[in-house]
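First the structure, in the form of structure tokens, and then the observations on it.
Our next item is chain A:
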Amino acid sequence: MTMLASIVHVMCALLLAPALPGVITRVKAWFAGRRGPPLLQAYYDLWKLLHKGAVYSKTTTWVFVAGPIVGLACAMTALLIVPMGGTAGVLSFSGDFLLLAYLLGLMRFFTILAALDTGSSFEGMGASREAFYSALAEPALLLGLVAMTAQSHSLSISGMVAAVTPVAIASPAGPALLLVAAALLIVFLAENARIPVDDPNTHLELTMIHEVMVLDHSGPDFAMIQYAATLKLWVLGALLVGILVPVRSGWWGVDLGAGIGGMVALAAVVGVIESTIARLRLVRVPQFLVAASVLSILALVLVMR
Partner candidate 1 sequence: MNVWLDTLLVLLILTNLHMLGSSRITACIRTVACQAVLLAAISLLAQPDGIGLRLLLLAAVTTTIKAGILPWLLQRAVREVGVQTEVEPIVGFTTSLLLGLGLLGAALHVAGRLPLPNDAGTSFLVAVALFTMMVGLLLIVSRRKAVMQTLGYLAMENGIYAFGLAFAIEEPLLVEMGVLLDVFVAVFVMGIAIHHISREFDHIDTDRLAALKD
Partner candidate 2 sequence: MIWALLLTPTIGGLAAMVLRPNWPRRALLLLAAAAHTGLVMACWKVRPTPIVDGWMAIDAVGLLFLSITSVLFLAAAVYAVGYLVRESHASSDDAEEELPFVNFPEAVFTGCLLLFLGTMTLVTVSRHLGLMWVGVEATTLASAPLIYFHRHHRSLEATWKYLLVCSVGIALALLGNFFVAVAARSAGGSAAHLTIDSLIAHAGALNPLWLKAAFLLFLVGYGAKMGLAPLHTWLPDAHSEAPSVVSALLSGALLNCAFLAILRTHTLLFAAGLAAFSSDLLVLLGLVSMAVAAVFIIGQADFKRMLAYSSVEHMGILSLGIGIGGAATFGAMLHTANHSLTKAMLFLAAGNILALYRTKSTTRVRGLLHALPITGVLWLVGFLAIVGSPPFGPFLSELTILKGAIDAGRPLVATAYLLTLAIVFVGMATIVLRMAYGSPPSSLRAGRLSDAHATCREPLWSVLPAISLGLVVLTLGVYVPPQLSDLLHRAAIALGAN
């Protein structure tokens, strides 16, 4: 039964992930007083891209082609690990949180390599920033997960998230869990190239980070990148929702429904954040990310005391 629930979750994620950016854009549009694109715009975009041909520069090598494929593969594997609330991940095993961190790392690594492979200075710049910021975001993610490990005495993400019950949040460890959630929110925003770390909608390549790296990809390659990005949004979002929506009723349908509802709510919150907060100056971003690590460490200290 639980395995069924896990498989249903993966199916939902694969189907619904592209809707999340749609929710975010709609909320932003609503804040700006516009109607905004339809919720399913991302699906239309993906469909359109898949029917186009790809253009490859003569200077690029196989790395450039491999980047999007590896990225998508990593995102999908990560999806198999993460739980949604009480619903365990399909592949959950002891120590899988390290695998999750390194899958995300591998995905980024290949995106960076593909960007460098083009030989364009813009993309090189984006790649260097991406490498720098993710190096700062990774400790926050790992330390936050370690804090959850210390709280739940479980080495798998599914176990950690399952231990976040309403009772646990009301216990002395509750503040620590909320700190982890805050740290994960920052990581979530940074890893998915959202404001205040990165602005996907800016028209100035100089200030972009993630978008500038994938400028040269086109057609199906770009579709894979876009789809992998929405999956990544889902993966990291699921971790956050696991802490912030502690619905553990025992009926997997209810739990899963609450979790997916939480994902939509999270997307709406991101929309609100993007509408109300300005993008940080580039020099400030490292400080913001270090703050996430500090929150994680603080949570760890609180749990361990």
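With respect to how the candidates were assembled, all candidates are chains of the complex that A comes from, given by their letters.
The working rule: a residue touches a chain if its C-beta (ideal position, glycine included) is under 8 Å from a C-beta of that chain, and two chains touch if they have at least 3 such contacts; residues count from 1.
Worth saying up front: this structure is predicted, and the values here are computed from it rather than measured.
Asker: Any copy counts here: identify which of 1 or 2 touches chain A within this complex.
Answerer: Of all the numbered candidates, the touching one is 1.
Asker: For chain A, which residues count as touching candidate 1 in their complex?
Answerer: 170-172, 174-176, 179, 286-287, 290-291, 294, 297-298, 301-302, 305
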